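The block underneath contains the structure these notes are about, expressed in structure tokens.
Note that one protein chain is taken out, while the other chains of the complex remain in position.
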Amino acid sequence: MKTYNFAALLVGVPLLMAFSIPLFGFISKQLAKWITVLTLTFEFLFSLYILLWHVYPFNVIMGNWVPPFGENLYIGSLATILIVVISFVGLMISIYNLWSAKYGDVVHFALLFLMFVGGSIGLISTGDIFNVFIFMEITGISSYALAAYGPERRALGGAFKYLVISSIGSTLYLFGVLLIYTQLGTLNIAEIAARISQTTPGLLTFAGILLVAGLAVEAELFPFNGWVPDTYTGAINPVSATLSGIGSVGGVYVLIRIVMTVFGKNGNFVSTYGNLDLMTLIAILGTATVVIGELSALVQTNIKKMLAYSSMAQMGLVAMAFSIGSRLGAYAGIFQLINHSIAKAMLFLILGVIVSFGGERVEDMKGLWYKSPFLAVTFTIGALSLLGLPLFGGFWSKFALVDASFQRGGWYDFIMAIVLFASVVEAFYYLKVVGYIFTSKPAVSEKIKVEISPAIPIAAFAILIIAIGIFPQIVSGISYSAAHELTDKMSGYVLNVIPTIVGH
Amino acid sequence: MSSLLALLLVPVTGSIVAAIIQRYRLAERLVSFSTFVVTLLFLIDIRVGDAFTWSLGFLGKNIEMGLQITPLSIFMLYMTIAFGVLLTFFDLTERSKMKSFLLLLTLAASNWIFMATDFLSFFFAWELMGWASILAIFGGRRTAESRHGALYYAMMSIGGSYSMLIGIFLLSNLTGSFSIQQNVSYLVSIMTVHPWWVLGIVSMFFVAFMVKSGIFPFHTWVPYTYGESPDGFVPYLSSVMSKYGIYGFLIFLPLTLSLRNVPGVLGLPWPNYTLVWFGSITAVVGSVLAFMQDDVKKLFAYSSFSNLGFILAAIALFTPIGLTAGLFHAFNHLLFNGAIFITVVAVISKVGITRMSEMGGLWQKMPLTFLTFFVGIASAAGIPPFAGFGSKWMIFQAMISHGLIFATVLLFFASIASFLYLMRAFHAIFLGQLSHKYDNVKEISAIGKITEVFLIGALIFFGIFPGFILDPINSIVGSFGLKPLPTSGYEYINGFFSSVNMVSIFIVVIVAFIFGFLLFAVSAKHKKVPQEDNYTAGQIPKDWNLTPEMYQFSYDFYEPMDKEIAPFLKIKIDGFFKGFGDSVEYLGSSIKEIFTGNVQIYTYLAIGGLVIFVIAGWIVW
Partner (left out) sequence: MIDFLQNWIYLTGAMALVGIGLYIVLTNTNILRIIVGLNIVDSGTNLFIVTIAWHPKSVMPIYTATNNLVVDGHVVAADPLPQSLVLTAIVIGLGTTALALAIAVKIYQKYGTLDVRKIKEEDK
């Protein structure tokens, strides 16, 4: 067991800075925004250091309370890569916010944003199942407030819907956690994972269903994702980017960590303890989400709503990839999660710039090429990456996903056929928008001037997408070792946290 | 640094440069032209057997990827790149909204497709070619229609490539490798044990190839897409990109060699026999639909896939003569289709419309274009001594040598129908009286003229000396393990029954032509009359709702025949795809209603879902 307590700063710094932002806000509103940028730059560089110098996997142990007695943070390869992604996306959005956050209370907006990112990083790194609940609520409360932010009233409606569904979801999650606690008397993920077979199967199944249902709210899986279209549409674009680029990453991570690490039963393909195989449940949820999301997105005339449904569908794809249960499936899921996070965040940011010059209907994209070639090209890059076309990151993850499900075989062949059909539908609506961008002359020939602060994140995302598209090794290697953490829970996770554990 | 890699990197570099400077059209087109030339120069250095491999850390292992040159791939590379040089040269003065960098990306993808040794890079290149061409089509003349055309193409193409993707994984899971060679030889080894597996897997691939080549029943996108793509791109689309499918078929057709001893139909293994029928039906469908078109681009779109039907029917035989004939026709199709589309594009750029019945008499204004078009359609119709004759002749020889009488009759019928539509286009565009609105039309620029002269030269040269193409084709035939046809000089075509000396045919045709011209010259003088010079027997034409366009004698050219075949046109495959799309959209708008915007509905959904899962859990208990 390696410890590296310094990494507690990953969670501590953003939360500390978040709550001191009002102090900086007294000095200047600009300073408050810059504090977010600086903090997230620190996060990004620190996590990059952990990744590139191969500091992971390690534990963060507070006050010498070793797990399972104390609350620990565990940062393995999966957490590392996801923290890098989250802090990168967060950094980019915070740079974008230098330009976009201009109405209302920008200081508290910066506070909430930083709290959200810090909460998400905590969610990913914590090793305690109850702390997951706490961090879920930290991200939850900050994201309700973020979603309600903005000049339009629909933001409030969206935020309220999110709040209702999400608090029901976290209650379900808490019930699930407590049912497990009554059985095992511990809240440490590693210990629960090691001793999960000692529980009553009936109660365990019930707890598992509650946990999956609660977490599916954040992971945007049908039928727990009713909030998605309204909240994404209502929120201002940087917030939508935050929700889909950061929030859903955290949601899916926890879902997968609970199902595959805590409940998982290792074999050729991971299944779960209990009477009902939760992996099957997730496969069903994921496939249903893909189909429903893509078909609903097909008929949207509001491009933001279209992106929201597409986001939902992509999360279904990710969940479906994880549910395959093989190392390759988990690999495809992680890869797809990263690609989606980058591409969808970029699309929302681009939309933010476009919307500031006009409407957000699909028709308003007409002739974007003539108004701003930069936005047109980057939008196309993002869309093509989501479609899984080559030269862009999405190609590799979709390829890996199809490979994984055909290696699993059986009824996954059938699922994959459905998913591929849904992908054709997805191709239609994205290419329709791309077509509007390039073919039509704009109704108003006013040029869109992209300022430097939104241009930096958009360009960075686009470059990253192409870089992954040409050199998939950037993400491929770490994703594959992260996949091992999920598919072999003892050597991948439990023994790294509690080396002395017996049981299982 | 291998020069094989240069075939990929040069176009990509050119594409990046072209994308940066796309604001300046001439510079962009110059980059595009010079990239094609440089690629061609690199190609000259490349020999059969050259190979380059690298490995990619992906899917948790190191995947071997490679490029390799086979006789077939070098033939394809020369065809596509040389044609591209000509086309980009022509495009220098072309004024449509085509984005050259997409053309160059397509070139990179196309080179990669022809050189790939593993399915991963094959699929990568295939999809790259797919999206680059989809985006290129968006630059069409009519915005809404070109968007529709591109989306139709995109749907078919992506559907096809997903089908191929499934095939790739079904196959690679059996062999544990992506290498094309290993997978194909594995298929050969299980051919007799599990013929249905092989059929299923190969059909998944064939769907993608059929879509790309526009083979029946996946031909429906072709007219929409060709008809609406940018004028500078459509020759590439129809001449070059349709050949990718043929290349794909040739990857898997060697499988049928192991079936030669199994009883089939008429001495042919039944997969070959089926494919021959697909090809023949495509030829007929394309030809019949073509002669009813009034839109010149659509007409030649139908014509294009009809010719692909000929090619498929020939290569599907997979006998020495069939393969030779098919590849030879592929080459000729590249040339004459290029000539036709380039002249059509030239005409459209001058007159600004695509409806043939509004053209007419343009030969007076554009004589060289007229001549090129004439040579092009004469080749397409298979009239000696032009390039199309030899290959069509060989195709018929190949078909008859297998006793495929019915398929041959279909192909003959398609060939005759192609005379009809070629005549229609020829008459409607160039002959007849010139409308006054075209009084100011001029011949195309010098660059266009050079291209046209070059195409005429090529069509005649390869018509008289087919041996220059048949030689490399013979080495391809040899590389598939078949016995090449005997060669006897550059001017000979050797068929199954007989051989033809193209030089003597050329002399005969020239003599006949001179004779005919003499007759024309000494006969009575002709009088040029304007379009409205007609007998109206004292009535006013306007009373009969006559408009000037209706004076054009090609108006409703084949009206009687249109009526004859109208009943058959009610069977629409197009309608099937459209209906399918409509149902999906209907489904989407129904499913969308789940998300009503009322949070209580969402709560019901969530709680309902939970209850269902818990009950499901109880039942499992």
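Just so it is clear, A and B label the chains in written order, and each chain counts residues from 1 on its own.
Everything below uses one rule, namely that contacts are C-beta pairs under 8 Å (C-beta built on N, C-alpha and C of every residue); 3 or more make two chains touch, one makes a residue touch a chain.
In this text the structure is predicted, and so the values were computed from the model without any measurement.
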Using the touch definition up top, pick the residue from A:18, A:50, A:98 or A:163 that touches the left-out chain.
-> A:163
Selected residue (touches chain absent from view) among A:5, A:41, A:183 or A:280 = A:183
In chain A, positions touching the absent partner = 130, 134, 137, 140-141, 144-145, 148, 153-154, 156-157, 159-161, 163-164, 167-168, 171, 174-175, 178, 181-185, 187, 230, 233-234, 300-302, 305, 361
Would you write out the residues of chain B that touch the absent chain, in ascending order?
-> 596-600, 603-604, 607
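Heads up, the rule we're going with is that only the chains that are shown with their structure count from here on.
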How many angstrom between the C-alpha centroids of chain B and chain A?
-> 43
Over in the complex, which chain A residues touch chain B? Could you list them?
-> 157, 160-161, 164-165, 168-169, 172, 201-202, 205-206, 209-210, 212-213, 217, 222-224, 226-230, 274-276, 281, 292, 295-300, 327-328, 331, 380, 384, 387, 389-391, 395-396, 399-400, 402-403, 406-407, 409, 416-417, 420, 423-425, 427-428, 431-432, 434-436, 438-441, 472-473, 476-477, 480, 483
Across the complex, what residues on chain B touch chain A?
-> 56-60, 120, 123-125, 127-128, 130-131, 134-135, 138-140, 143-144, 146-147, 150-151, 154-155, 158-159, 162, 165-166, 169-170, 172-173, 584-585, 587-589, 591-592, 594-595, 597, 599, 601-603, 605-610, 613-614, 616-617, 620-621
